[in-house]
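Missing here is one protein chain; the remaining ones are kept as they sit in the complex.
Presenting chain A:
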Amino acid sequence: MNRTPTLAVWKFASCDGCQLTLLDCEDELLPLADRVRIAHFTEASSATVAGPYDLSLVEGSITTPDDLERIHRIREQSSTLVTIGACATAGGIQALRNLSGVEQYAAVVYAEPGYIDSLDASTPISAHVPVDFELRGCPIDKGQLIEVITAYLAGREPDVPAHSVCFECKQRGTPCVMVTQGTPCLGPVTHAGCGALCPSLGRGCYGCFGPMNTPNTDALSRQLAASGMPDGTRRRLYRTFNAAADAFARAAERRP
């Protein structure tokens, strides 16, 4: 029997931008709704169908004791679990707290930090449960999201390139901003997917898709240092939306 697969969308600590990407598929949204049964998507519908679910898309990082329990329940109910975005795959910008401790952060924002129940670290979904596929980006790319869902429906692996942003610059014919303008750029070590947007606007890549599969951060760090970038600036460059991704975290700590 051909049953319509069920899709669930879950949210943890995040800005909602990645699940919004699904709603931003204006041309594909209604055709997609004909192919899958949207069984749980709180941002889009007040109707929820109980699990199990065929495909779960998970946005956001784990930052609270409740969410730590919730992700295990979601994993148990999901045949395939795909994380969407930098928060779910690398801890997100809120992982900056991992460096200085959550108490200190809470005390800055809240008069009564004691009311706030938050974990010391913001962690990716894969730190807690097995993940079938991780889609990078802050935010994810619409085309890549459609590819992941289409691949799932076709029963094949998603065709999402593992190379760096540099390839995308070459593809769109953007002259290298580091070579031609001396603009610091994380493109050589950053995962492709955005289409090399920032260099096309004359600015350096700020790494919102996180590290590529085999990033040579040492070479890039040496180049950044040689062009006169102070250590603190280089550290901050690696520490934004994917600060806790291994390669970026290590590169931020290492002196070239």
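Operating definition for what follows: a contact is a pair of C-beta atoms (placed from the backbone, for glycine too) under 8 Å apart; a residue touches a chain by one contact, two chains touch by 3 or more; residues count from 1.
Here is the rule we go by: contacts and distances are computed from a predicted model.
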Choose one: "Chemotaxis protein CheW", "Circularly permuted type 2 ATP-grasp protein", "L-lactate dehydrogenase complex protein LldE" or "Ni/Fe hydrogenase subunit alpha". The correct choice is the protein name in UniProt for the chain not shown.
"Ni/Fe hydrogenase subunit alpha"
I'm checking contacts with the chain that's been left out. Which of A:T4, A:T42, A:T180 or A:N213 qualifies?
A:T42
Per the definition of touch given earlier, which of A:A127, A:A151, A:C176 or A:L197 contacts the omitted chain?
A:L197
Which parts of chain A are in contact with the chain that was left out?
11-21, 23-24, 26-27, 29-30, 33, 38, 41-48, 63-64, 66-67, 92-94, 96-97, 102, 104-106, 108-112, 115-116, 118, 138-139, 194, 197-198, 200-203, 206, 208, 233, 236, 240-241
